[in-house]
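The complex is shown incomplete by one protein chain, all other protein chains being positioned as in the whole.
Letters are used for the chains, namely A, B and C, taken in the order the chains are written, and counting of residues starts over at 1 for each.
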Amino acid sequence: MNSFGRLFRVSIYGESHGIQIGVVVDGCPAGISLCEDDLKEDFARRRAGGIGTTPRIEPDLPRIVSGVYKGKTTGAPISVVFENTNTKSKDYENLWDQPRPGHADYTGQQKYGSNNDPRGGGHFSGRITLGIVAAGVIAKKILAPIKIEAKLIEAGGSTNIEAAVKAAVDAHDSIGGLIECTCTNMPKELGEPFFDATESMIAHIIFAIPATKGIEFGSGFASARMKGSEHNDIFTNNLGSTKTNYAAGINGGITNGNDIVFRVAVKPTSSIGVTQETFNFKTNKIESLLIEGRHDACIALRIPVVIECATAIALADLILLEQQRSRVF
Amino acid sequence: MNSFGRLFRVSIYGESHGIQIGVVVDGCPAGISLCEDDLKEDFARRRAGGIGTTPRIEPDLPRIVSGVYKGKTTGAPISVVFENTNTKSKDYENLWDQPRPGHADYTGQQKYGSNNDPRGGGHFSGRITLGIVAAGVIAKKILAPIKIEAKLIEAGGSTNIEAAVKAAVDAHDSIGGLIECTCTNMPKELGEPFFDATESMIAHIIFAIPATKGIEFGSGFASARMKGSEHNDIFTNNLGSTKTNYAAGINGGITNGNDIVFRVAVKPTSSIGVTQETFNFKTNKIESLLIEGRHDACIALRIPVVIECATAIALADLILLEQQRSRVF
Amino acid sequence: MNSFGRLFRVSIYGESHGIQIGVVVDGCPAGISLCEDDLKEDFARRRAGGIGTTPRIEPDLPRIVSGVYKGKTTGAPISVVFENTNTKSKDYENLWDQPRPGHADYTGQQKYGSNNDPRGGGHFSGRITLGIVAAGVIAKKILAPIKIEAKLIEAGGSTNIEAAVKAAVDAHDSIGGLIECTCTNMPKELGEPFFDATESMIAHIIFAIPATKGIEFGSGFASARMKGSEHNDIFTNNLGSTKTNYAAGINGGITNGNDIVFRVAVKPTSSIGVTQETFNFKTNKIESLLIEGRHDACIALRIPVVIECATAIALADLILLEQQRSRVF
Partner (left out) sequence: MNSFGRLFRVSIYGESHGIQIGVVVDGCPAGISLCEDDLKEDFARRRAGGIGTTPRIEPDLPRIVSGVYKGKTTGAPISVVFENTNTKSKDYENLWDQPRPGHADYTGQQKYGSNNDPRGGGHFSGRITLGIVAAGVIAKKILAPIKIEAKLIEAGGSTNIEAAVKAAVDAHDSIGGLIECTCTNMPKELGEPFFDATESMIAHIIFAIPATKGIEFGSGFASARMKGSEHNDIFTNNLGSTKTNYAAGINGGITNGNDIVFRVAVKPTSSIGVTQETFNFKTNKIESLLIEGRHDACIALRIPVVIECATAIALADLILLEQQRSRVF
């Protein structure tokens, strides 16, 4: 299912080298001001450009083709489309025989057989996250005054991110990264006790972002080594503020008004300029593979805005759910 | 929404001190042998009893009251119910004024107001995971020959689990733990590229288990410090086996046939026998709170079976989805 | 899927002669007063008793086993259960060979194979609608001040219902009926333009009631013979009242504040005391079949309350959806 959300429902489609990538957002309330310029900033953040990012430059100009009238959302589904223009028609057929390690080449062909679109990763491409960013920009408008900010706090194990990326570029290799995301001005009451806990909803959509390997909220993995007497967040005032925030603003799946804080582990890009020895399914033996083309040395550089937008989508859904629930009686 | 799954749909209900806890499993195929004895082993694993676990002993005898005829599932919804018998009617009203740090007392009363059932944590209680275990036992039958095994590999930061737990008990404190779960004999093709990635589905349900603070798949958080040249899992044969398994058996959200491996961080139980200084919302000042009663010093001891069962539910849903998809043409 | 609704979610389970029938209502707001007595009136209306209805008397005493605390809903799932006590263990095995015409015996065995529970119709039994009634009683509380009233306006083609039923009983035969349902005090704005039109939601759940053969809203089938100039409902005042109500209070799938009116065709009960010549799948020839036992001569007598409750469920879901949507901005 290429959809997420119960009330703020996001459906994405498209392939890296297909004709069009897009997103449909269903359930957005009417009356929100929205135009294509609103998308510019987050698209620029996501776009390639700096050192350590792929030189493929797509203009990524989004068109809003439905759901907006006179600059405001109408309540009908909002469709945002992106034409793919900069697609090189190189031969991806050899990837069939020798699937790239760490990519979805192999699982794609196992799942969809010869119908899998191999060009540029097809539907598995990180480029499809354009739709998540577009939907996230809309979601953020619903969320105001909540603020979501994600940033790369470590790359390749180092906090000197620039140097680490440069070293990876020079080595034709790639490196992973650690991203921290903080949501401030949080309302209370979002989320549900079971199955749709706030953490469940956020984790669900974060793992839909290619290259995600782990997520931890607040104390996270450190909590496994802690005692209850140090981990419990003591209430300090009648607003429900707490002395510490190991709970990351969530108890029993429900937000308590304190900041949501979580960290995401991003693996190093699978596409590297280093020769790899890997199995060739046609010749039936291990052979050298050198992946041509230009790639992201540190995809984690471009992911913070995607994480922000994905989180905004999850919170927008929870907020609409809560508004419905809390309004009766 | 207290439900999980699209095709293998699990709905849970009940409160810690309510009349009945239960689970309805909808979408289970007909013809699977199922009786109450099948539930015994996993219920025994989940149940209290050892050192470091609460002395409240519920018989936890499940009754299967629908969906089974002559020892086999009929294809109709399966309902499993548990009566609550050992509920002490102590006064939980004071928790309203001075909510326990780390619990859902505060968020429960914020979300549901004075209607929140405070007795023993109400619907937020870990006891509700009985339903997850019952549904998981059924799910495992669909999954055969897949094997899922979760175990506690660390408690309070130590691999000498027994000693760590004993120390916590002696200190009237609690400790967290780290659980590793491995799924073997995995089929290929489960999961979907976006939103319903295998990791998304598993993480969603794992975070529904109270006390979960983080999840990482394969290389997990370590991947953030790795290079692509070391992280890529090299294919070694025509079965798709890989030299390493940093991907945890999943590429692009889809299983590749190698083992799924993930780790879950469990926080220390919030209920401790140590006095805590925390805000009293009635008197409007910080006061001492000593929680009476007997609690789990290390809830992580009891969670491995819940993680296994939750994972089984997520995989059962993905397997039914895949069977539908792969069968046409 | 034995569930209905997106926000007011109803899941039913059970078999006619199984251990327990039940319903889980998820998504009901907190703070609604609810006790078992509230269910009595509608259960009495649904229950057998009068002429033309089956003499099987189940006490049908519902137990609310979760989701209610101190007489009010808590916001957690509400589970209502009914024990089956009056089940005669007669032999239903012969129905396997010679499935009853008009029943689900044949389709049940085709779909679920030998695992289908044949006793009293198993999960296909009209008795499962007990769960719809229980959920509907809860739904009606959300809907106030909307009033829903369904009544049998014709039986066996006659408006002299009592006489028609008596004739059917005397002939050991059964008759169908026509039920009209009216919802008054309707709010505007419920429903959505496509797929979740108000008519779509109501029709979906009404066809889940066994024996339903047709549904028409307002002008219904008569509209096919009308002209636009006579069919259009002219607005008469600034409340949006209309001169006629052929639209049944719905335009473009959305309620306009006028009454919703629809009619449901109910077929004659398939179980009759008349010998039928029908195929025996074991002997491979057409043979006489006389169904023993006592049955409803006019099941339509008992269905109005089920239609009311089903309609209440559909409207409750639409109302919760609308409240969410209309609250932002």
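What we mean here is this: a residue touches a chain if its C-beta (ideal position, glycine included) is under 8 Å from a C-beta of that chain, and two chains touch if they have at least 3 such contacts.
All values reported here derive from a predicted model rather than from experimental measurement.
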| item | value |
| --- | --- |
| Omitted-chain contact residue, chosen from C:128, C:142 or C:315 | C:128 |
| Chain not shown: contacting residue from C:44, C:61 or C:286 | C:286 |
| Missing-partner contacts on subunit C, residue numbers | 1-4, 6, 12, 99, 101-104, 106-108, 110-111, 123-124, 128, 154, 156-157, 168, 171, 173-178, 188-189, 192-197, 199-201, 203-208, 210, 212-229, 231-238, 240, 242, 246-247, 250-257, 265-272, 274, 276-279, 281, 284, 286, 300, 322, 326 |
| Residue ranges of subunit A at the interface with the undisplayed chain | 1-3, 9, 11-15, 18-22, 24, 26-27, 30-31, 63, 65-67, 69-70, 72-79, 81, 111-117, 119, 122-123 |
| Residues belonging to subunit B that touch the chain removed from view | 6-7, 27, 29-32, 75-76, 142, 193, 320-321, 323-329 |
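The definition used in the following text is that only the chains that are shown with their structure count from here on.
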| item | value |
| --- | --- |
| Greatest separation from subunit A - chain, by CA centre | C |
| Chain nearest the overall Cα centroid | B |
| Whole-Å gap between the CA centroids of subunit A and subunit B | 25 |
| Between subunit B and subunit C, centroid-to-centroid distance (C-alpha), Å | 36 |
| Centroid spacing, where centroids are CA-atom means, of subunit A and subunit C in whole angstrom | 44 |
| In subunit B, residues with contacts to at least two other chains | 1-3, 12, 111, 123 |
